[in-house]
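One structure below.
A protein chain is absent from this complex, but the other protein chains hold their places.
Then we have chain A:
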Amino acid sequence: MDQFTINLLFVGTSFAIYIGIAIWARAGTTSEFYAAGRGVHPVTNGMATAADWMSAASFLSMAGLIAFVGYDNSAYLMGWTGGYVLLALLLAPYLRKFGKFTVSEFIGDRFYSPTARMVAVLCLIIASITYVIGQMTGVGVAFGRFLEVDSTTGLLIGAVIVFAYAVFGGMKGVTYTQVAQYIVLIFAYTIPAIFISLQLTGNPLPPLGLFGTDTASGEPLLAKLDQIVRDLGFSEYTAHNGDTLNMVLFTLSLMIGTAGLPHVIMRFFTVPKVSDARWSAGWALVFIALLYLTAPAVGAMARLNITQQFWPEGAAGQAVTLEQIESDPAYDWMATWQQTGLLGWEDKNGDGRIQYYNDKSAAMQERATAEGWSGNELTNFNNDILVLANPEIANLPGWVIGLVAAGGLAAALSTAAGLLLAISSAVSHDLIKGQLAPQISEKGELLWARIAMAVSIVVATWLGLNPPGFAAQTVALAFGLAAASIFPALMMGIFTKVNSKGAVAGMLSGFVVTLVYIFLHKGWMFIPDTNSFTDADPLFIGIKSTSFGAVGALVNFGVAFLVSSMTRPIPAEIAELVESVRVPRGAGAAQDH
């Protein structure tokens, strides 16, 4: 059986399972559509949250960004897990006690203001759509590889499937399908990692293998990796090469953003009790940590494997020959990935070899002159392909490659579906029913939910054709927006007596400042070449646009407290509401307006 058939088999079977579950658990009422009728066990909920959470960014993109940057991108690892601490300690139990369906409902009620609710709806729609753009980038890579087409065609096919899939069920369909998706994606991520860790270090546990010994050289794996990349003029893998300020702010933005993204917070509305909401966050992180503890090992080991493939005699010897790339089955992955347009090489100096090195390093330029090289000949290596290409690079059996393709699609689909659900509920429940047409029927509300899904996927696909960065970088921007707007409002709503004017002014200023900062660096509406600054030379004290969310959050808090202190304090019944969300007793089933 050839690889294409195996991939088709794995992806097809996994899809059949998801769709089967979605039909079996099809949502009938609005309560089921949004919150699965609140009958979900914390462990089940944790697993579904993990699938919802771990998107194309975590699955496909993150290990690649770590592999090619090294230590500095640990920010992704700490940021996307550390946010769960904030969620568990500062938000989840209180929002569950409050007992409504959506994040903006809490903001609207707590700040006794339809304006506050609308501002929250607007912020979370823009943040979620940015997030979906990142997913679509990943979907394009995954479908491109698995159908052996270019990534644009892959993206368009993926968009149709995501749409059909998200419209089918609501939260309930999504909850149980997401459990299935989690199982597929975690096996798909860890099995190749175990194989590769065994090959390189003899240790079956990748997180231990990362700090273990490279059996080929007898040196510690990370020391070996540091040395070979240094010899090719790249910066050392374990060294801190960027600046500390950006690394801290970026990590913080990702953490706060995690605790401000509606599709994750919504998960904690679906557990039966307040105490379950606390456990749920812990269980979610257990399931997430399985992938996040494996990811740095995947990154480091893949970087070592790739570098050694291009330099079979070691960094000081001769580079790999074109002939070997074409004839040796160990290099088959290069031809396959070339088709997607995400990998490219060119024998610039015509010596029949492909020299992969950092042509910006002075020491390497010297060596290049001496040996007659004309620049780095691995001309294109899209970081997003690393995880999918990894099992092929390590020469793993065909079924592992098929499994990874299915896992990558599961990750992208589950998150895209969860986000589309959050967007559609914001539009139909908060905007249409909560504001424009309160008398709308349940059926009408569901119809609007589906229309909103359709519109957002079209917008995300269109913007996904020219994404502002790799999947994980685009997603990081969405986190910045959520960090600057939603998280501070929720936290102040629970822990302080900030009033409605303060909250509205805070959310607007935090959000606008961050959005404008991102657009100034990434282009207005992410349209290429409309930016005035770049992240290499940012506008404000060296802070990159991806790290700006934490600053936006600070602006939000500051403005909110200032405005609140100058305006009328909150009414007595709202003070009572704040007191009531602080204690678990009396948390009944959720109620609608």
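Simple rule for what comes next: contacts are C-beta pairs under 8 Å (C-beta built on N, C-alpha and C of every residue); 3 or more make two chains touch, one makes a residue touch a chain; residues count from 1.
Keep in mind that, in the parts below, contacts and distances are computed from a predicted model.
This complex has a chain not shown, and the name its UniProt record holds, of "Na+/H+ antiporter subunit B", "Amino acid ABC transporter permease", "Acetyl-CoA acetyltransferase" or "Putative solute:sodium symporter small subunit", is "Putative solute:sodium symporter small subunit".
Among the residues A:Y84, A:F234 or A:Y331, only A:Y84 touches the chain that is left out of the figure.
Considering A:V103, A:L200, A:A281 or A:L396, the position touching the chain not shown turns out to be A:A281 (whole complex). Considering A:G64, A:G99 or A:G140, the position touching the chain not shown turns out to be A:G99 (whole complex).
Touch with the chain omitted from the figure is made, among A:G64, A:G140, A:P192 or A:P207, by A:P207. Here the missing chain is touched by one residue of A:E148, A:E219 or A:D359, and it is A:E219. Residues of chain A that touch the chain left out of the display are 71, 74, 77-78, 81-82, 84-85, 88-90, 93, 98-100, 109, 112, 207, 210-212, 219-224, 226, 238, 240, 244, 247-248, 251-252, 273-275, 278-279, 281-282, 285-286, 289, 292-293, 296, 573, 576-577, 579-588, 591-593.
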